[in-house]
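Report on the structure given below.
One chain of protein is taken out of this complex; the other chains stay put.
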Amino acid sequence: MTLAIFTVLAVISVITALLVVFSKNPVHSVLYLIVTFFIIAAQYILLNAQFLAVVHLIVYAGAIMVLFLFVLMLLNLNQDTEPQKSSAWKLSAAVASGLLFITLIGALKGSSVAIAASPNPEVGLVKNLGNVLFNDFVVPFEIAGILFLAAMVGAVLVGKKDMAV
Amino acid sequence: MVGIIGAGSLLASFLLTVMCLNQVGASGPIQSTLYHFMSIDRLSLDFGFLVDQLSVWMMMIITGVGFLIHVYSIGYMHDDEGFYKFFAYLNLFVFSMLLLVMGDNFLMLFFGWEGVGLCSYLLIGFWYTNRDYGTAARKAFIMNRVGDLGLLLGMFFIIKTFGSLAYKDVFAQLAGADPAMVTVICLLLFVGAMGKSAQIPLYTWLPDAMAGPTPVSALIHAATMVTAGVYLVTRCNGLFSMSPDAMHVVAIVGLVTAVFTAIIGLRQNDIKKVLAYSTVSQLGLMFLSLGMGAYVSAMFHVTTHAFFKALLFLSAGSVIHGMGGEQDIRNMGGLRKYMPVTFWVFLIGTFAISGFPLLSGFFSKDEIFANTYAHGGAIWWAMASVSAVLTAVYMCRLLYVTFFGEFRGTEEQRHHIHESPSVMTIPLMVLAVLSVVGGLLNTPHFMHLPGSQWMAHWLAGNGVNGTPIVPMAEVHLSASTEWSLMSFTTALALLVIVALYFVYGKVANLPVSDQKQTGFTKVVANKFYVDELYNSLFVKPTEALSKFLYQYADIQGVDGVVNGVGTGVSKLGAIFRRLQNGNIEYYLIGMVVGAALLFLTIFI
Partner (left out) sequence: MLEIIKTVPIEYYLLYSTVLFCIGVFGVLTRRNAIIVLMCVELMLNAVNLLLAAFSTYLGDAQGQIMVFFIMVVAAAEAAVGLGILVMIYRNTKSTDISLLDRLRN
């Protein structure tokens, strides 16, 4: 049963990911990407990483993708203005990424993955993650906060109207 | 504001030093290791401090005199555009100097040693827009490097012999050390001390160092930095005491320096140059004392010298300030009427350094002479007395020519002359008081004054090893001999002071200009041509060699290869340039393929 759910979700997400890349209209791309992210959130739930699933939804689907959509709309981009690459270029890109894919698969195939005998099923719960985050990773957490602040200041600064280039 | 911060920090450290003094006096040396610096093989170096009786003594001088000079600088430098920079450098200097004396190993001493060298360089070249001043700064720096090399080599030999650089480890192993090795170490350390303390043959930088602002001359080139060499030898007295040969060298160099530079000082007409040669000469006396094994006397003279030489330099600075930058004493004269405070403190300083009875220089010099007589004999003593007489001569000449007689400067200068503001005169007065009473720190035992030999007892306290830091020198002279020695030198000094008054003070007996002098005086006025000698011996051949190397080795050899490589690369670049078309997509695809290939080679 679980395997079936996993497979179905995986297949759908791969298809939507491909649609992100291939759809001509940027707005459609964004929407497909949102679907992909929802499926990845579902995968997190399958992995019993509930906290991660929620954060993922809020951050990606809620914030980042909305931002993308917003920028797209702001710039008024649609199918007509969408620049396309030549087919020779697309072919070479396909070869390059295909090469990467094959190499990665080849590299991963030979590796052996050790799995814990009976892992603690509750690692992904909020209580456990909170403990780890605020005990072992306090300093990185704070630094991440500073990074956010810097990014915020940077984004505002870059977006200011009167900036000369 | 900057001046307040600068001087205030010094005042704070002075107060802390006083607390240290109390603590050291009550419970012995304080040692603390801040952190482990590095380990190389078996050698372990710590970043640690040691405040014992000797260190705290130096710290008192550095922070105390340093504070007064900082206060003085507020007045002296207030018009200068580099006011902030000046205090930054000066505070950095005090920091380095404290590091030097507070370190608990030779490495820390070396850090401080280099730090004060750097600050000295920066401050001599403080008015760097003047080319000559910059050259003087470089000269000081290079000559100090020569000495520093000796110190560094000495440290290497210490590591080789004792396996450690910490004072307490080194001095604990003294008994089993190879005497020849100890002699080598002592001589190398002494080369370092020679450079820093301006002894023959490395003394010529100090007179040139007068290019810096006068408070710098007072603090660095009279009171503190130049005495670092004396501190070094005193700190290593255990080492030096094991090597009579090294001691002999120290004594000879000290004595020759004392007499030689005193002679040069006789014919200088720049008010600061006279004081500079005087400083070299006094440092020579200190080394003579060290060479005689009278470490305490040397430290005592360091102390009193810090007082009266700082006083003399600062009052000279006051004169220069009042005269609007004039330094030639031939253009002064009669300043007594215009600058009464400066005159009186300068008078006190002159009398102190000349050995006027009961002033500080009287006691400290007398101790050195007594030790010289006891350990070296009558000839050494006579030579040292000659230098003392010469000291009195050039100092009195300076005093009388500058402050007595008629004013000889231009009308413009006459209008400009004014007494310095009180921010400058108050430190002068404090230093004058110290110059008067400083000698009471260590009165000779045969006078039976209360607290006699207090400083010697203080420095003879037990260090971290449980042995005396500076053992007391034993003088086996009868009281009558000591009294007569003292009376003789004092009488000479008084005689000079009075006689010179009639030569220079009463009549306008002006020094003639350098060109008109003949014979020996001309040689003296030209500082025995030592600078010229060094120039043709070291500087010219080095320049010729570097010119030769530049012409052939550099232009044809190195440049040829470098240019060849450069041309080749730029030709190759022209070919590969086409890859770099500036379009991100090409870069991206290159990156992906590259990553794939990387995985291919690593994992498969």
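Note that the chains are named A and B in the order they appear, and that numbering of residues resets to 1 at the start of each chain.
We adopt the following convention: contacts are C-beta pairs under 8 Å (C-beta built on N, C-alpha and C of every residue); 3 or more make two chains touch, one makes a residue touch a chain.
Model, not experiment: these values are computed from the prediction.
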item	value
Residue ranges of chain B at the interface with the undisplayed chain	580-585, 588-589, 592
Chain not shown, touching residues in chain A	1-3, 6, 10, 13-14, 17-18, 20-21, 26, 29-30, 33, 36-37, 40, 43-44, 46-49, 51-52, 55-56, 59-60, 63-64, 67-68, 71-72, 74-75, 77, 82-85, 89-90, 93-94, 96-98, 100-101, 104-105, 108, 113, 115-116, 118-121, 123-124, 128-129, 132-133, 136-137, 140, 144, 147-148, 150-152, 154-156, 158-159, 163, 165
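The criterion applied here is as follows: only the chains that are shown with their structure count from here on.
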item	value
Inter-centroid spacing, chain B versus chain A (mean Cα positions, whole Å)	68
Complex interface listing, chain A residues touching chain B	89, 92-93, 96-97, 99-100, 103-104, 106-107, 110-111
Partner chain A, residues of chain B touching it in the complex	585, 589, 592-593, 595-597, 599-600, 602-604
